[in-house]
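Only one protein chain is missing from this complex, and each of the others stays in its spot.
Our next item is subunit A:
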Amino acid sequence: MRIELKDLEFRYQMNTPFERLALHDINLAINPGTYVAIIGHTGSGKSTLLQHLNGLVKPTKGSVVIGDRTIEAGRKEKHLKGIRKMVGIVFQFPEHQLFEETVEKDICFGPINFGVPEEEAKKKARIALKLVGLSEDILEKSPFDLSGGQMRRVAIAGVLAMEPEVIVLDEPTAGLDPRGRKEIMDMFYQLHKDQGITTILVTHSMEDAARYADEIVIMHQGSIFQKGTPFEIFSQPEQLIEKGLDVPETVRFQLKLQKELGVRFDHPCLSVEDLAGEVKRVMERGSR
């Protein structure tokens, strides 16, 4: 399912003294089956942008095309449930949305809302639970008895059980330990690879963006500052640094080597392995 944002503008609290421009001149197309990372400072409009992707907020100008539905500014929209079934959102700190008595009921909540029969929803809950790496014996527990990390996983399972075609992740690993972080990110990547789920990741982590994304969108002060493949984006690290944004550790290391040893790299390295190989190559070339 293709998602397209056209000339989108969004203002918070229109016609009040608190009115604030959050997004402007956004033009972005997300093709089916891609992995897109959206990066930017706090307050750059990333989270607002992602809420447009399944009709949680309506643009104040421009339009959003989701599959065959168009959400246009200034028009009353009804029956957005169809869109929401296709586009699942994992919000920041999703564990705050847990409310049911048992883990199983909570995971089934989404699917049942979208009209899946109970038995089938339970099956989906088990599959989703396995995906997020939890064992079935917590199904009967109360979600409030779990640890923070487990709660996060259950909440994510609740979204996965809806079997969306597009999944939007708003800093899904914020506040997790490094291992949990990697497990969750790898899980989403695997899902993207295996089932072709379009994935949109909002993150602060340049490393994650560089490692997983096909395309990176950089937001700055409510508009798109740059977009391109990780390669394209990190080929000009100076521009990012100028805007006060981070670059992946590997690229930072390359920059430092270039500056201190005067060596030149042909391309930005986005993984440690790649970097090691490049450094070796460059050093050999240098010593020859």
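Please note the rule applied: a residue touches a chain if its C-beta (ideal position, glycine included) is under 8 Å from a C-beta of that chain, and two chains touch if they have at least 3 such contacts; residues count from 1.
By our rule, contacts and distances are computed from a predicted model.
Comparing "Sarcosine oxidase subunit alpha family protein", "TldD/PmbA family protein", "Xanthan lyase" or "Energy-coupling factor transporter transmembrane protein EcfT" against the UniProt entry of the hidden chain yields the protein name "Energy-coupling factor transporter transmembrane protein EcfT". The missing chain, though absent from the display, is touched by one residue of A:71, A:98 or A:224; that residue is A:98. Among A:78, A:179 or A:259, only A:78 touches the chain that is left out of the view. When you scan A:109, A:188, A:212 or A:234 for touch with the missing chain, the hit is A:109. Check A:159, A:185 or A:270 against the missing chain and you find that the one touching it is A:159. The chain not displayed touches subunit A at residues 12-13, 15-18, 51, 54, 56, 78, 81, 84-85, 88-89, 91, 94, 96-99, 109-110, 113-114, 144, 158-159, 162.
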